[in-house]
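Note that one protein chain is taken out, while the other chains of the complex remain in position.
As written, the chains take the letters A and B, and residue 1 is the first residue of each chain.
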Amino acid sequence: MFDFSIVSKWFHDLLTDFIPEWLVIGIECVIVLLFIIVLYAILAIALIYLERKICAFFQCRIGPNRVGKWGLLQVFADVFKMLSKEIIKMRQSDRMLHDMAPFFILTASFLTFSCIPWNKGLEILDFNVGIFFFIAVSGIGVIGILLAGWASHSKYPMIGAMRSGAQLISYELSIGMTMLTMLLLCGTMQLSEIVQQQADYGWNIVRGHVPAVLAFIIYLIAGNAECNRGPFDLPEAESELTAGYHTEYSGMGFGFFYLAEYLNLFICAAMAATIFLGGWAPLYFPGLDGFNTIMSYIPGFVWFFGKAFFVVFLLMWIRWTYPRLRIDQLLSLEWKYLMPISMFNIILMAIVVCFGLTL
Amino acid sequence: MTLEFTTIAPSELHAEMLRQKNEQKMDFLVNLIGMDWGEEGLGVIYMLESTETGETINIKTVAEDRQNPYIPTVSDLWQIANIYEREVYDFFGIKFLNHPDMRRIFLREDWVGYPLRKDDQTELLNKLRMSDAPLSDTTKEYFLTPDGKVAEKTNTVWGADEYVVNVGPQHPSTHGVLHMRASLDGEVVKRVGLVLGYIHRGVEKISESLTYPQLLALTDRLDYFSAMQNRHALCMCIEKAMGLEVSPRVQYIRTIMDELQRVASHLIYYACMTMDTGALTAFFYTFREREEICKIFEDNFGGRVIQNYNTIGGVMYDIQPDFAAEVKKVSANIRKRFHEYQDIYTGNIIAKNRMIGVGKISREDAISLGTTGPVGRASGWMNDVRRRHPYALYENVEFKDIIRTEGDTNARHWNRMEEILESLNIIDQLIDNIPEGEYQAKRKPIIKLPEGSYYQAVESSRGELGVFIESKGDKTPYRVHYRSSSLPLANAMDTACRGQKFADLIAIGASMDFVIPDIDR
Partner (left out) sequence: MNNNTYFGGILDAVKSLTIGLKTSIKVFFEHHETEQYPENRATLTFTDRNRFCLEMPHNENNEHKCIACGLCQMACPNDSITVTSEMVTTEDGKKKKQLVKYEYNIGQCMFCNLCVTACPQGAIQFNQEFEQAVFDKSKLIKVLNHPGSKCQERPKPVIASKPTATPQGQPAGTQTTGEPKTETGETPQQEKVAATEPIETKKED
């Protein structure tokens, strides 16, 4: 497996030969920033296109196919349209908070985005409390949504934001619980370490068998809810609240929410891939050496994206199948079902790990 | 049918109505029609029906003073009268004493005059306004003081401290420009009020200046998902008034088309229901099948939604030679696909939780609110016009009464789902036996109806749709009134939604399946 840290170390050493260390770190930060932004934009475009196509296929349609070949340029056209739109200033909204809200969401999304291990040795933020940090920064998004709803001074966004507050805070628990379950298995919070383990000993979902699969399902449900996606899209329930908390946004203000929504979907999927499906670790079958060698020639980031997009497809499949829940049903699903089950699951995992029942 | 009236003076009206309701069990107010008889004065026609015995009675009352007409309200006896009386007030200016809410309903609150009065100068008094339509939170109530004078007081509709959310007129799930105002307590709906008239076109007023064949073009545009049945009702009403017999072939064609239209409409209902509850994929499933029905419509009469098919004395074109084969194909396909609709949506635990026990309407409320059609039948009220007053071929075909007693969204949903299959059964019974014959009866080019009042109801996709025509023997009608099937359904929203969640308001609205142009005629 190719280790990307060789490249970054070589680059670092190369620069330190010519210029002082602090400047090198500055330059590297800028490069990393550019990398994140570009990747962020590319992924958003890919995801929006995917969503539209997949959604269309589920609905006996063919989706965008007019702008560019197979509608590939449709998203660019949409972004261009959004950029050229007027940003409407509303009379009674709290201007400052209103304009700040999308940036909170973007910040949360960027910070969580930076935690993802793309490849062996290709991590941006990687420290020993990685998962803890991930959960902590993903919570910032709620502030953005609540602010957006509050500052719009309008009833639909207000209801949407309140729903969202209740929903995100509740489902954060389940996410935390499932991650805790997997941490019991891994024994580390460092994301690169978690993936490395899986490369060495097999994917977590296999290693942790029953409790891991349970945790994976709960994670998918809770993750879907965290992303405000159907069937948990109550905060922006289109048929009830028109667009929920971002009803009053126009132009790129809305665009940021839209962007963040899709990136959150990817982050959710990428985390699932990292924690459960082995991140960049290739698929190995014990005993099949020839097969394993071929698999290890496929670069890690391909594995990673493959797995992440597989989870993305799962989430889209769920979204385009089910009707929306009601707020009380949503909360009872979390507090009456997911929470107790995931608590039980932690105990189960603890037993499994204690008695060495892992595969 | 020709209507006979019992005339009662306004002063005795309320007592008589109370007697009719309690002693004669006339618990269903079919229709409440405002009239301007010119010399005779302004008045109201009440059409009552007993849900137990099936007896009907038509009561007519004429207000004493033409300038300031007053008639006692019956809205305390039948809930639906509330909205009907507001309509009459709006168009005729008849003030209903003790009616709690005498606001205009379809027209703007600052409208001058009462357009359906024969002497109203609507266009003169109402120039095009460039200001926003006012929307007041208070209303007037008129009542008699002990010394016999009419006094008025102000009632508050929406209090200053209520959190009122406007659902509509521009809203993704009101299926048109319906404006509902919902007073919320957190997520719980306390009350729902309707603001109507955003697309009111004055069909009844326009009809007074059109000849009978010209009238037909407007019915397709009332409830556009029941276009066939609407036009069937009007054609039948005119034919019966003229004494014109239509051939058996036409009866067959009309019955089959009515049922096809019902299937198409219920498929649309399913699509809307799923979309409103967030299952966007299921939306397309039924649209796929409806498209095939539309294709049949298009092949046979050149229109998909606006069909222009029934004519006075027949139908516009004969059916295509491959009609029967096509219908059978579509029917088989819908039956094959039917389980898919249930698999993806109705059987789903999320959908079940969204529907079961939500938005209950009791049988008494359903009758009092006049919610005919699948909605009333979901509350255990057998109100199918095809049974009560059979028309066309419904006496000759076998069909099951689809009736449920829960009165909730789920019952309404399943009623419609089963009606799809039942309609297909009716079609199956008829499709192979269409007799030969003429498709258009011979008639005079100029149609004049004999003097009198005529009423004909059909079971449209949403319930009883009635056409009332008053003729003075001219080639244009003196007054035309449509008993809208959707208006009572929209009016029942308040009863169904109280105490439910805001998200349920949307689901209940979808399960009522009202069509806005039918409300705003």
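Things worth noting here:
Throughout what follows, contacts are C-beta pairs under 8 Å (C-beta built on N, C-alpha and C of every residue); 3 or more make two chains touch, one makes a residue touch a chain.
Only a predicted model underlies this, so the values are computations on that prediction, with no experimental measurement involved.
Shown chains touched by the undisplayed chain in the intact complex: A, B.
Checked against the full complex, the one of B:L3, B:V188, B:L210 or B:A324 touching the unshown chain is B:L210. Screening B:T53, B:Q121 or B:Q320 for touch with the missing chain picks out B:Q320. For the options B:D185, B:D299 or B:D401, the residue in contact with the chain missing from this view is B:D299. Remark: the residues of chain B touching the chain excluded from display are 210, 213-214, 216-218, 281, 284-285, 288, 291, 298-303, 306, 308, 316-317, 320, 340, 343-345, 347-350, 352, 445.
Residues of chain A that touch the chain left out of the display are 56-62, 65, 317-318, 320-322, 337.
Rule of thumb we're sticking to: only the chains that are shown with their structure count from here on.
Per-chain Cα centroids separate chain A from chain B by 49 Å.
Residues of chain B that touch chain A in their complex: 163, 165-166, 171-173, 184, 187, 274-285, 288, 344-345, 348, 350-351, 353-354, 501-506. Contact residues of chain A toward chain B in the complex are 55, 58-61, 155-156, 159, 163, 230-231, 233-234, 237-240, 242, 320-329.
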